[in-house]
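Every protein chain of the complex appears in place save one, which is left out.
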Amino acid sequence: MSNSLIKPRIERPPLSQILIGKTPLFLVPLLMLIGLLAIGSGSTWLTLTAAGLAMGMMIFIMASGLTVIFGLMDVINFGHGAFISLGAFAGFTILGLLGGWIESPSIALNLGAILLAVAFAMLVTGLAGYGFERLIVKPVYGEHLKQILVTMGGLVVTQQLIYVIWGPDEIVLARPTALQGSFVIFEAAIEKYRVLAIAIGLALFAAMRLVLSKTRIGLLVRAGVQNGEMVEALGYPIQKLFLVVFMAGCALAGLGGVMWGIYQETITAHMGAEVMISVFIVVIIGGLGSIEGCFIGAMLVGLLTNYTGFLVPKLSLISTILLMGIVLMWRPQGLYPVVKTH
Amino acid sequence: MIMKLLSGDHPRSKTLSIVLLLIVFGLLFAPFLFPGTRSLDTAARICIFIVLVASYDLLLGYTGVVSFAHTMFFGIGAYGTALALTNMGASYAAIALGTVCGALAAGLFAFMIALFSLRVKAIFFAMMTLAVASAFLVLVSQLSWITGGEDGLSYRIPREMTTAYKLVQDKFLNVRINGKLITYYVIFFSSLSLFLILLRIVNSPFGRVLQAIRENAFRAEAIGYKVVHYSSVATVLSAVIAALSGSLIAIWLRYTGPATTLSMDIMVDILLMIVIGGMGSMYGAVIGVVLFLITQSYLQNLLGILQESLGSLPIVSEVVSPERWLLWLGILFICSIYWFPKGVVGRIRGG
Partner (left out) sequence: MSDPLLTLRGVHTHIGPYHILQGVDLEVPRGGVTVLLGRNGAGKTTTLRTIMGLWQVREGLIQFDGAQIHQETTPVIAQREIAFVPEDMGIFTDLTVHENMLLAARSGVLEEERLSWIFGLFPPLKTFWHSAAGVLSGGQKQMLAVARAIVEPRKLILIDEPTKGLAPAIINAMVVALKELKEMQTTILLVEQNFSMASAVGDTVAVMDDGRIVYKGDMCELAADAALQERLMGLSLEAHQ
């Protein structure tokens, strides 16, 4: 058999099509530009943009787990918000114990306290995720209606358990000393903590992409999102893979919860359920199951919330709903629809 | 005659029939059987919630669609009536106009949401409605110059519907026949009619198509039913009836605020009520509401007693604290989904 008969054939899409395929990437700078035009003042814009990106990063951290969990097993955990709250409470417990570290002006001690709090929060939420998956999610695989209801029930029960353990009152805790206040760049005040949040978010996004493209488990996750049945037929137990991803997703929610809590300086058992509204909007905008879409969606929602929060304060949440509507009219499956090959 | 009123939907169990009869008679004669303002208030709430939960069941139990926007429609109805009463004064015209506008707005809004998201997966619809309903709640709390914000709206209703108006000077069976009593009966009979209308809907050919869609949407589509059309109509009907029940609560409370109508807590209550009572049966809504409201108060008492006897144990005594009644109902909720998805009604019927 000759090679010429099966000559390689690359279907190169025309440039215009490549650009259309990549348009979601340009939405973030586009929104920033519109924001600049609408706000007018450069320094105000810079402050708001930093705030928006920081908020976006934190929402991304919380939403990423949710979207991968959905992509892999068609499971949407309506109780995801419970892990955000749980993580915040677990983290704040550690921060409370390390009061001296937080009040110290040393940035090393401050960051050390945050690191320990985050580690503990992720441990707690990861383990809680194990229990949640086994008890709440697993029995209703494939049954969407029951899944929605039962995870909602899980949310209620977990919130109540937080009350049982930490009491019914909100917990207030000041930000670590070195992270209070702002940097001033180009006459714009940028809160130090927001810079930290942006750094953590970017690092996490990079790490996630690395894991997904370079490790075997990452490959399996990407393959499983597309065609779980084939992953099984290749000999990999997808249920176990899913359990690992579910726990990781819950741990990320916990991480996001601690960061969000430090940002707000107040935590309640309901905080997770409240943030979940933005999280849902983000994963719908991004395309259910897509990490890249989730990242871009989170940036858009973060920026838009802060811009409208400044321009028309009362409409900030509604504006993100409108954004969702516009995106869905343009792309009914979200910015990056996940291609299922099965 | 009765079967005709029930649209041929027999409770199909002696126990269930007796329980339902007891509830209906209990509510019908509530002012005389359980005198006192608080009891009457509970009875009115039961009537209103039965309609609210039953209209939710039209969506969840009969069509298999999970929506988290039901309290939003409830709220739209309530705010419609409240706004009309606030701005037009205490007149019947205001009530009528507000109610009609609220129901229309809810229907239109539901139609738009259905158009947007019913074509895709159930999960998508659930997320979408959750986001929209929450945004609506925030919007209402913030537009304080219209809605009164977090504080809500307090307003007057026509004098004939208040305690100030006395139909008869003397007490009847030791109960004063005043405007409040009239209002109660307005609510009772409105709720009863709405409930019977819902029964008629689910037992009509339309209702049977909905159930076919719930069982197998693919097959229903293959037979030639436009699934999206049917579920859209169901969404709209359920929203309109929820809005009407919202108008009833606005009249009864003479107050409308985010906490009494739009809150996600009420949404969770509705879910608990219908799942524990029994999805896919209108009678499930009746049982669920009554059971929930009774449990809510008695469970708290029971937990209080438990806590006192376990007082010394730190975490355990927190778990059985009366404030944690929702924890136990939540666990019951999860268990019912696993082990008796047809709820209490399914159990009673022995299915």
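Labels for the chains are A and B, by order of writing; each one numbers its residues from 1.
The rule we apply is simple: a residue touches a chain if its C-beta (ideal position, glycine included) is under 8 Å from a C-beta of that chain, and two chains touch if they have at least 3 such contacts.
The structure displayed is predicted, hence computed values, not measured ones.
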Touch partners, limited to displayed chains, of the chain removed from view: A
Residue in contact with the excluded chain [from A:Val75, A:Leu95, A:Met208 or A:Ile238]: A:Ile238
From A:Leu220, A:Ala269 or A:Leu288, residue that would touch the chain that is not displayed: A:Leu220
Hidden partner chain, touching residue among A:Leu36, A:Leu123, A:Met230 or A:Leu311: A:Met230
Footprint left on chain A by the chain that the document does not show: 1, 3, 5-6, 8-11, 216, 219-220, 222-223, 225-227, 229-238, 339, 341-342
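Definition applied: only the chains that are shown with their structure count from here on.
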Whole-Å gap separating chain A and chain B, where each centre is the average of the chain's CA atoms: 34
Chain A partner contacts - residues on chain B that touch it in the complex: 60, 64, 66, 116, 119-124, 126-128, 130-132, 134-135, 138-139, 142-143, 264, 268, 271, 275, 315, 318-319, 321, 323-324, 326-327, 330-331, 333-334, 337-338, 341
Footprint of chain B on chain A - complex, ascending: 70, 74, 76, 78, 136, 139-140, 144-150, 152-154, 156-157, 160-161, 163-165, 168, 273, 276-277, 280-281, 283-284, 288, 314-315, 317-318, 320-321, 324-325, 328, 332-333
